[in-house]
Structure formats: structure tokens, C-alpha cells
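All protein chains but one are shown at their positions in the complex.
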């Protein structure tokens, strides 16, 4: 049985940042002097106040800042990466996947579309077309009653942005919330939700290291809305498991003992062994 | 630009079988004396005739029978596995995934829900509840105009079956076609489609090694329908890739050169080197 | 621009009831001595407390209790009807539709599937198969992280119920939350959401005049959850309209002047008039 979300519970949010562009490229550092992760964190803090407790975690932290202990108490994780997707350890990716499937919310931002965690959860290449040439981006709402779309104009105007265009190779989303156009003429499904296991995922494309998009008040509003949306409706965190249920008992699941009984395997091996002893030249199918 | 499917083209279908239960368990061999894979193959042959060319591939074949050459000419692959999911090599799984994303159809049958290829494409645990106790299964159509649902009664009756029950941990399907009930009272979304990349996937749960389900005429009809449905609408096979497009050129994509220019990385390293020489005690951020 | 929902705002809920069976059939009156509408109201009150202000409206009230004034301040309307769908005036149906499209939530219960308001909003026949023979109904959750599914067991057990079975002729829902099985073997998509205009709709099938389903604590929990879910995320109520926008002005819509300019129509009529005067026998196309 699920338990309802405690009213007024403070949500623990972790803003994960790759934090490489800011260290290498002066023009990025100029836009984000405290790092993009802190700009994103500040936006969430400013809009959600004491409804959230926000911390940051970085690629260069031990375990990328995403230990089992940290994730176990995280309600929503936001993810921005770009230049160093390959440096994220597979072990941490599988750990994050397990927590998402168990109910942790995940907000994947912009170039995070090509992160290991997003492609692992989607099962597709998550590729797209792109161009970084100062296109104007307009973000249009196509799902006006969705909680993530509240409090922003229609459209949101971003004076300069990297272009991301279709085809975007992701599964059909649960919900399509935003579609962007770019001054060059391309379109992009820029805000989409996905449910995976017990976890809620929101992908939101506006945002780039080369442009001050994470300072944009409407973009901050969407991210804050999505944090509240992605927080699990329950306080229990658990991954789906395969369980056997006896007839007429709907509530007591039993663990898995394997696909074939040990007796059957043993008898089969014995039989094969006997047969082999009798006729070593037999060329039948093997188990 | 896509090219339309050549009318009358023969579809190449590969029926993949684990072929272990049939070798180990006499009661399975009695139900499927030629192996489950040949029973499935025969059903497709009988219903689709010269519209298809069907072959089989087995776990114990070299490369599990799924070499690059085989997959490159396969229109639709059907997958049944159960006892030996772990023995399928990761290399072959990634190869099959690549071909699905490029446009090969995939039909995942029954216990294939827990196969590496299905969990990789879904991104979830693909777990469920189950019981093998001779439940009657009724397969109800909820999408009556779908091509996969044509030519079968409503409901399909399966006298004895393994029970598969909700919650089934898969992403929201593109289309829900069948819902099953079991005499014990459980329900299951037993026929669902998913699009991944350019590939079409159909999961269909009826079918088990312990029961003669793959001899059932209605189940054979659904599988045959799904093979035709999953065949790509195009004759071109290609995986989605990330490409850069110049402004006003929508048709000439350029390959990816990396997230940060070599000059920027070099300059940053030089600057850091100089700074380090000046003051070895500086404790700023590192790249 | 949308404004966010005021935190802590009390939701105005109207429980609409047909209130005929209770008057005519003693066994229904015995189950629901205050009418089904009051039983439903009491469940919402008990679970949502001061977060809601719940009133009832009945078929036999003036304007069925659904005047423009009432609807204008209603956040969520629940609808139960059965024997007298035809007695609901078309004018009130169109009024309710307009308010749903403008953002009012709507919860359609059980036999409300065949109400005028539901078929009008769905565009389909909303027919199904049924049998009232004391089937046990099990309600299984297939969307475990959805807010409507919180706080109830998996499955919900209803000892006796009318059977509703597939095919249920409704559009593909936005979200499938519950699937029911019946002891006779039928299945039904028993909990589904639909978005129409700015309004959110939840259809929930458990509940019948012949059984005490609306006294069932889990059913009451689902209905209460759905009331909170269906309340609009915004405080503004407005119906979508067709508007013309000048180039580069995304925010100032202009009203519609008709499909063809008055000048063009006038000129065409003049021309036709002249032509008619010249040759009355001309048999060309007419405007």
C-alpha cells in the first residue's frame, strides 16, 4: 500500500553539475561565475523557498557526489552535463537509474540529453540536430493545464540560444508540454515527461553554457515547477521486483527461485551423462 | 528522405529461441518436440506464406545466430528466452539494440520480458507478478482497429497459462492493444507497442514452455499480424545520429567534433600551468 | 500568462446526482438512505476536510442545480447519472462542457459513462459490455506514481459489483491508472484521465446503485484523490478561442472577422448579378 505524501514535507533536491566549461572557457565563467550548478540551485531556492532544501553535487566530487547515502534521501535530482559524459562512472549511472526506478524524480537539462543516465533510461540514442549560432528560441506551451507550464508566458522568449532540432530520438513521451521554434526554422519537443518505474522524469532543453539561459526568469520558473512535479507522490522508495503470488493471495509476494527447478536440471544432466557414456558419437542438441 | 516499402517485398523474419527447456524438461519437449522456436516459425509460415522468409537462430549458435550479417538483412526478429537470459552476450544485445533503433522490428514474447534486449530498450526492470498454476487466460482487445488485433475473437481464450500480473514495470506504451485476465483475478497489459528509434517493438505475453500456447491458432494469428506490423515502412536502415546543421541548410548534416574546441582546452591548460608556476599554493577549481 | 494556484485555496466541489433510483427502488434507498450524492459528498468531506467545500446538485433542481453562477465558482464537478440521462437538458450540458474546456475539473462516475456530458466531451459512443450479477471486482493499479493512485491497496477488492467490460468505446486516455477484473473473467479500464481544453477529466468506473461501493474506503480515497488532481493548476478560467496574431506580436490576439472579406463577397455577388442579367440561362457553379 502506498502512503500519501506528507503535506508540507521539505523536498531534498540535488543539482548535479559537470562543472567543466566554467573552468576551461572564460566566456562561460563570465556568464556563470559560481558555476552553472549554483545558478540553477539559486533559481530553485528563490522560487520554492522553504519548500525545498537544495544542495549541489559535481562530477569531480567523490562518487560524483552521488553516493548511496545522498541518493537515498534525494527527492529530485537535476542533471546538467555536456563535455564529460564519458567520465561519469557506470556504477554511479546504474545507482541513479535504480533510484529513479524506485521513485526519485529526475530533471534532465539541455545537453544532458546525451548523458549516460538519460540514454540508459530511454533505451535510445537521444540524438538530435544542433547549431550554436545565436538563434532566438521561442518556447510554446501545448499542454496549458500541466503544473509544469504554470506561471510562464506563451511563448517564452529566449533571445539567444543553441538550436536543438528534430528528429530527437527519444521514446514517445508520456506528456508533451513545450515545443520550441528557432529563428533558423527548426522545431524541438523541448519539454517532455516520462515515467520509468516509480520515478518521474522531465526533460527540458532550454539552457546552455554559452548563453545566460539559466538566469532567465521563465526558465527558472519551469525548472522550479518541474522539481515540485517530479517529487514522488509517496514517501516510500522501492524498486519494482519480480514476485510470485499464490492463488487468492494478492498481497504476499514470494521471491524468485530460478526458471527451472534444481531437480529438473539435475535429472537432465544425469540423463545426458548416461547417454553420453553409452554413445559418445551422438550429435543431438545440447543443453 | 525516406523511400517507401517496395510492394510485395518478402520480409525476412528470424525467430530467436533459447532452446533450453526443451532439452532439459521432458514435459516441455513433449509439447514442443521440434523446439518452441520451430513451433513459432511454423505458425508464421502457415499464416503469412510467401510474404515472409522465416529462419531460426538459437542461443547455442555462434554469436547466438545473430551476426551482423544476419541482422543486416532481418526485417523482424522475434525473441523468446527464459532460463538463460544471462548467457546472452552483451555484445550481441548491443548489436540487436542498434539494429532495432535503425529500423528492425522486434517481437518480444512472454518470458522475454526479462531478457537483456528488452530491459535495455525499455530502461526499466520489466518485472511483474506471476504464478504457474494452470490459470485460464482471457485476452481482451481494447484497440479494435489496430492491425495486430485483426482476425481473432474477443476475447481469445487460453485454457491453461502461466499468470502474469500487474504491476508490469515498463514505460507507458505507444499503444495498448490487449489486456488479459486470469482465473485467479489478476490482470496484465498483454499486448503493447513501443517505438524506439526507427524500430517498432511489440510485446505479447501469452506463451509459455509449460503450456501449448504457441500451437493456439489465435495466438499464432496475433504473432503473424505483429510480424507484418513491425516490418519497417522503409527499406533504408539507419541509426539516428547527432549532426550539426548550418543556418538555412536543412539537409546537410555535419559530424560532431566534440563539445569544446581544442584551442580552448589548450589555452585553458596553458593558463592553468602558468598560474600553477606562479603560485603553487592556489586552491582554485580544477579542470 | 497563467497564474499559479494559490496555496491553500479551498476547492469548491459540486457533487451532481441523478437521485432517481433512491426514490424508486427500496433496495437502493436502503444502501443510500441520504441518496448516493450525499454518500459521495461525505466521503470527500471526510478525506479532504477543510481543503474543500462540497455541495450537491440534483437533476430535479432548477437548471439541474448547475446554473452559470454555480459553475463559475466550481473547481471540480462529480457526475453520477444512470436512469435519466435523457432528462438532462442540452443547454446545461453545453454549459458544463464550456466550463470543463475553460478549466473546471470533471469526475465522471460509473454509469455516468453514458451521460450526455461525457459522450459530448469524448466524441464516441462510450458504450461497453455489462452484467449485474454480484461479480467480485478487483481494481489493479498500473500507474503507481500517479497522485490518484496513492493510499489504496493493490488491488482494491470490491466484494460485489456490476460488471463493466471491454470494449469500452472511449478515446485513448491521456493516462491509464486502473484496470479492473471481474470474477466472470472480464476486464475494464476502470480509471482513466483525459484532458479537454483547459480541463482535466477522470473517469472512474467502480460504483453502482445496487451495491454499497460508495461506502468502500478505498473507493472514497480514489475519488478524493481525483478531486484534488482535477482542480485546475490555475485560478484563471477561460475557454480557448480563435485569434489572429500579427507578425512579431505573440501576445496580442485579434478577434475573428469571418473567413472572406465583405468586399470580396460583395464583388462576387455583383459579378454574378451582372452575369445573370446578361445570360439568364447560364448554368455555372453557384456561390
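Read from first to last, the chains carry the letters A, B and C; within each, the first residue is number 1.
The working rule: a contact is a pair of C-beta atoms (placed from the backbone, for glycine too) under 8 Å apart; a residue touches a chain by one contact, two chains touch by 3 or more.
Just so it is clear, the model here is predicted, and its values are computed rather than measured.
**Student:** Just to confirm, in the complete assembly, which displayed chains does the hidden chain contact?
**Tutor:** Missing chain, whole complex, touching shown chains: A, B, C.
**Student:** List every residue of subunit B that touches the chain not included in the displayed model.
**Tutor:** Considering the whole complex, subunit B reaches the absent chain at 1-5, 103, 138, 143-147, 149-155, 157, 174-175, 195, 198-200, 232-234, 250-251.
**Student:** Could you list which residues of subunit C touch the chain missing from the display?
**Tutor:** Output for subunit C: 19-25, 60, 82-83, 97, 101, 111, 114, 120-125, 127-131, 133, 135, 163, 165, 167, 169, 171-172, 174, 184-186, 194-197, 239-248, 250, 253, 258-260, 264-265, 268, 285-287.
**Student:** List the residues of subunit A that touch the chain left out of this view.
**Tutor:** Counting over the whole complex, subunit A touches the hidden chain at residues 136, 138, 140-142, 144, 154-155, 165-168, 175-176, 179-183, 185-187, 189.
Please note the rule applied: only the chains that are shown with their structure count from here on.
**Student:** For the homomeric pair subunit A and subunit C, should the interface be classed as same or different, according to whether the shared residue numbers exceed half of all numbers used?
**Tutor:** same
**Student:** Between subunit A and subunit B, what's the gap in Å when you average each chain's C-alpha atoms?
**Tutor:** Computed value for the inter-centroid distance: 22 Å.
**Student:** Quick one: subunit B and subunit C, Cα centre-to-centre, how many Å?
**Tutor:** 38
**Student:** How big is the gap, in whole Å, between where the Cα atoms of subunit A centre and where those of subunit C centre?
**Tutor:** About 33 Å, centre to centre.
**Student:** Please set out, as single numbers or ranges, the residues of subunit C touching at least two other chains.
**Tutor:** 138, 144, 154-155
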